[in-house]
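Before we start, here is the structure in question, set down as structure tokens.
Shown here: the complex without one of its protein chains, the others still in place.
As written, the chain order gives the labels A, B and C, with residue 1 at the start of each chain.
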Amino acid sequence: MSLINVGSILTYEVRQQTVFLFQISSSTTSHQQVSLETLEIAPHVPVENFAVGFDGNRLQRIIVEPCQLQVTYKATVALTPGVDQPEHVEETTTSLMPPDVLTYLNPSRYCESDLLARFAFEEFGGLQPGFSRVQAVCNWVYEHLDYTPGSTTGTTTAADVLLQRTGVCRDYSHLAITLCRGLGIPARYVAGYAVNLFPPDFHGFFEAFLGGHWYLFDPTRLAFVDGLVRIGVGRDAADVSFATLNGNAVLTSKSVWANQVVDPNSPDGMPVNLQAITTA
Amino acid sequence: MSLINVGSILTYEVRQQTVFLFQISSSTTSHQQVSLETLEIAPHVPVENFAVGFDGNRLQRIIVEPCQLQVTYKATVALTPGVDQPEHVEETTTSLMPPDVLTYLNPSRYCESDLLARFAFEEFGGLQPGFSRVQAVCNWVYEHLDYTPGSTTGTTTAADVLLQRTGVCRDYSHLAITLCRGLGIPARYVAGYAVNLFPPDFHGFFEAFLGGHWYLFDPTRLAFVDGLVRIGVGRDAADVSFATLNGNAVLTSKSVWANQVVDPNSPDGMPVNLQAITTA
Amino acid sequence: MSLINVGSILTYEVRQQTVFLFQISSSTTSHQQVSLETLEIAPHVPVENFAVGFDGNRLQRIIVEPCQLQVTYKATVALTPGVDQPEHVEETTTSLMPPDVLTYLNPSRYCESDLLARFAFEEFGGLQPGFSRVQAVCNWVYEHLDYTPGSTTGTTTAADVLLQRTGVCRDYSHLAITLCRGLGIPARYVAGYAVNLFPPDFHGFFEAFLGGHWYLFDPTRLAFVDGLVRIGVGRDAADVSFATLNGNAVLTSKSVWANQVVDPNSPDGMPVNLQAITTA
Partner (left out) sequence: MSLINVGSILTYEVRQQTVFLFQISSSTTSHQQVSLETLEIAPHVPVENFAVGFDGNRLQRIIVEPCQLQVTYKATVALTPGVDQPEHVEETTTSLMPPDVLTYLNPSRYCESDLLARFAFEEFGGLQPGFSRVQAVCNWVYEHLDYTPGSTTGTTTAADVLLQRTGVCRDYSHLAITLCRGLGIPARYVAGYAVNLFPPDFHGFFEAFLGGHWYLFDPTRLAFVDGLVRIGVGRDAADVSFATLNGNAVLTSKSVWANQVVDPNSPDGMPVNLQAITTA
């Protein structure tokens, strides 16, 4: 088990009445328990809490009049990921996938798997199916992209990234997700907190569905997969923005952290990124 | 009430073992009841039936060895749509939308509402909010596109269509959905059967969320909205393909029909396309 | 006649041997005479001067070792534009266009007139052909785009701009050029100096071929067309970058000016932007 303190402080200059949708709270899953959780809104406004969809995503909605808004989220998260031997984790054939997993084979806004299926098949079609093939996709993405803050925007897609060869965490995951879907492997985007991420920020990574479970991957290699705390999952980053605004407000500062309290004690001394970590 | 006989016959030449996912069965909703439903697969194979997601979508999965495959679906569908006066149907503010509706504000594969939001706002931002604004979007789409079979492909997006100004039903709906989302109006794609569609085929239309309900729109004007039978809803056409194949098979013929058995008796004699039809 | 002092000072930090191609010198045309021209390179290096193509474009090539490089260009330019009555300037049919003009009907990197021809025809096809139709294109571009520095990059095309509705001078001209070509009107990009441009910088505008001449247009309305000094013409901005570098150097400052010495004495008191100005 790993205990992680996560949190974020967001401040906004709100100029007109604005509706905020926040996705900053940690999910509760069978592998992730949340305790000591607080959400403070200053000035105080009523908060609506929603569970959205099937996957444990949570949403807070507030309506704010003009002010300096500060949103502070804190929680302690206990991770108890499943750890499997990568060589035993196989791909799942379409004929055996649960129906709700099938959705994650479809192309999405930033993951045009219809466009890139042939590319995926040419590059990775000949590899042994299984966990190692998804790892090969991640390695390819890591090796062919340059991590370049500012090189992409909110409208950049996996196809753009494949051509321009630069991006940030969101783009790395979009490209890896797209290539997995192109290979017939369901894949979904995960927004979350990441231990030791530098510079500290919200992080974007992804999960692939293999052998009946969702396994975590981070093609940026910026964080250990057993230090990733899930906020939410979606088809791509379009589904899990940390904040969606309707009105007129400007983000003036953002502070994000994720600190490990108890060491995960990697059970067999193997570097954790060489293991298959499942959280769902 | 309107009674409609719908059905489709699909034949495939299956060359290798193939997994088929079909979305051809009518949904059951509070406004749509299905009776006398049959699904015949020849040669006979076991069929898995799934309900997918929250919205009543149904999926059949079959695994087929090499053969000539014929899939025949038939049903009688009773439509009891809600009928509202368009001028009483208002837009819903983000602060009051149910959480599961919020998803349909996000951009999706074929509906890049992030790219087209400014365009939507410039063209339609000044109009009176409500049903009539969505109708104005549909009119714009109808007037600015040429319905041209073959002018688009499976990868054509709303942005492509906005530039090239041609498309088919799927493209018309993608563009209208995208513009609605850009205006802050949740919108989703509907695949279905349509009475009197010529040439007969599966049809694509859309729903916008207004005043707490989903209202039907068909920007192609090829069918009456009170003769539309829902198969499934999704973010865009990527979610509701009538068939998804994994293996090696070729569609060799497709026959689709939707015939009205009982006349809807439009309650006030008003042409139905001037009314607000809600089905969910 | 109008006398204009133009110039630019560019400084670079050159980190490795770099080949520079500059397009900063004023063209000599039948309507534009250049005098008192100097080009100073510090530190001193040999300069190759080229005339490129048919249209009076000039190019300087230098090879520079690591240093702080300063390039200073100064000239006095006499403009003697032809001034015609807009209502007398007609479009030229394809059957009468000189062969070298035909090139400017082709789509180019940033002007996808093949993609936007239908759009152009729908918006402007019904208008009276002639100068006023190009003016209508310019008005449309001016009214539908927001001039927003930083909203576009070096790879932004006319189709992108048409969707996102923001851009800078280069984007305004690319879109107008594209729409003209879509209408069958040859159009080309012009890079130059512009009197009273604020903030001062190199400017991008365009010319359309009408009635046997090239007429100047500036859809940004940031400068008067009779105060535009041509550096070079091309299919789009790809052809007339003020500097192209091969090596490793960084632009550290750029200063550009264009000041009128003698007033043009607009011949009939009409605001000059309402006249048809021809320079070639």
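Keep this in mind: a contact is a pair of C-beta atoms (placed from the backbone, for glycine too) under 8 Å apart; a residue touches a chain by one contact, two chains touch by 3 or more.
All figures in this text were calculated on a predicted structure; none of them were measured in a lab.
Although it is not drawn here, the omitted chain touches the following shown chains in the complete assembly: A, C. Screening A:5, A:164 or A:260 for touch with the missing chain picks out A:164.
Screening C:108, C:135 or C:278 against the full complex identifies C:108 as the residue touching the chain left out. The chain not shown here touches subunit C at positions 19, 21, 50-54, 59, 61, 63, 93-95, 99-100, 102-103, 106-109, 111-112, 114-115, 154-155, 184, 235, 238-239, 246.
Listed by residue number, the positions of subunit A touching the unshown chain are 115-116, 118-119, 122, 144, 159, 162-166.
The definition used in the following text is that only the chains that are shown with their structure count from here on.
For this pair, subunit A with subunit C, the centres built from the Cα atoms lie 46 Å apart. With centres set at the average Cα position, the gap from subunit A to subunit B is 30 Å.
Among the residues of subunit B, those in touch with two or more other chains are 115.
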